[in-house]
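Have a look at this one.
In this view, the complex is presented without one of its protein chains, the others remaining in place.
Entry: chain A
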Amino acid sequence: MAGTYASDPEWDSIQPIPLDDGSDSGAMPLATIAYAPEYLEVTSYLRAVMAANEMSERALKLTEDVITMNPAHYTVWIYRAKILFALEKDLTEELEWLNTVSLKYLKNYQIWHHRQVLMTSKEHFPVLPATELDFLMEMFGQDSKNYHVWTYRHWLVRHFKLWDTPRETQDVDTLLTSDVRNNSAWNHRFMLRFGPRGDNEPDAGMPNSNAPPEEKGKLPVVDEDLVDMELEYAKSKIVCAPENRSPWAYARGVFRAAGRSLLEWKEFANAFVAEKLEDGKSVDVEVKSTHALEWLADVHAQEDMSADAVRMLTLLKEKYDPIRKNYWDYRINMVEGHSSQNVQVAASA
């Protein structure tokens, strides 16, 4: 309710600073919003305490009010964090409050950045708080692909070195069991298995990221057992839903990281493409996965059997993936017309 601050003795000492949208100096404000009177009041007190650099309980409480009306306010969060540290507040309590705000504003990113700012304090959080991952799973219960939560979780893994903790893999498995198409969970799994770990090693979306192009994505040291396990894992998920793009992409990433050839999966991919033969000649094809067709096209191109590669790409273009007709034409052109270097690129792309 507007007037809450004006009539509160606690705020007597503060002269609120009203919004100056420039109208007095001849400006015509753009993107004007029909603000609620309460919002105008609370932000006028926020400007006043910020101008005074006030670090106080009442200012902390005020930021909470602003945040519930406008959680995307980019300085109020920085101000709040500064007050928390200045007053030596209990950050565990702050996390609990954040939990309720996070569940209310699912799409907001500042909340998660603030959480990261708090969690960065080694003094307060020398180890991962016990309930942290449970809360993240609660968030995933609301939206299992919430980008901000996943970004935060990546950061947590790196910060607390959680790659090999059983809990990380368990949570990923749980999420993939309930939705095998959860690409965020697939991505997290890749990071757990193949992400950089060294303290001085920069973060990167692929192993060996800043290496020359031919080395990029390849692990310097390969654990072949791990690679085999991950490829089997991907296979087990592909047969659940062969049109699911995520595990196919995951497998390509694994092959690339290991420096191994897509040819290893020729037989597996072939099982999704049944040729109907009459007198030993193929008269029709039954296809169970477009991604298997593309895999075979890449395999054939690597084997220098460009006619077979083109046949696969043409099936995609004409029968199974018409939305990408122009793209498949582009790929056919690469296989047929362009230099061998480009064919290689297309094959491994």
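Just a few scattered comments:
Basically, contacts are C-beta pairs under 8 Å (C-beta built on N, C-alpha and C of every residue); 3 or more make two chains touch, one makes a residue touch a chain; residues count from 1.
Methods note: contacts and distances are computed from a predicted model.
Missing chain, UniProt name from the options "Ras-related protein Rab-21", "Small ribosomal subunit protein mS26", "Prenyltransferase alpha-alpha toroid domain-containing protein" or "CDK-activating kinase assembly factor MAT1-domain-containing protein": "Prenyltransferase alpha-alpha toroid domain-containing protein".
Note on the undisplayed chain: of the listed residues A:Arg58, A:Lys82 or A:Lys266, the one touching it is A:Lys82. Within the complete assembly, A:Met69 is the residue of A:Met69, A:Leu87, A:Leu277 or A:Met305 that touches the hidden chain. The chain omitted from view is touched by exactly one of A:Thr120, A:Thr177, A:Ser261 or A:Ser282, namely A:Thr177. By the touch rule set out above, chain A reaches the unshown chain at residues 17, 19-22, 25-36, 39, 43, 47-48, 50-53, 69-75, 78-79, 82, 105, 109, 113, 143-145, 147, 150-151, 154, 177-184, 187, 190-191, 194-196, 202-206, 209-210, 213, 216-217, 232, 235-237, 239-246, 249-250, 252-253, 256-257, 271-272, 286-290, 318-320, 322-327, 330, 341-342, 345-346, 348-349.
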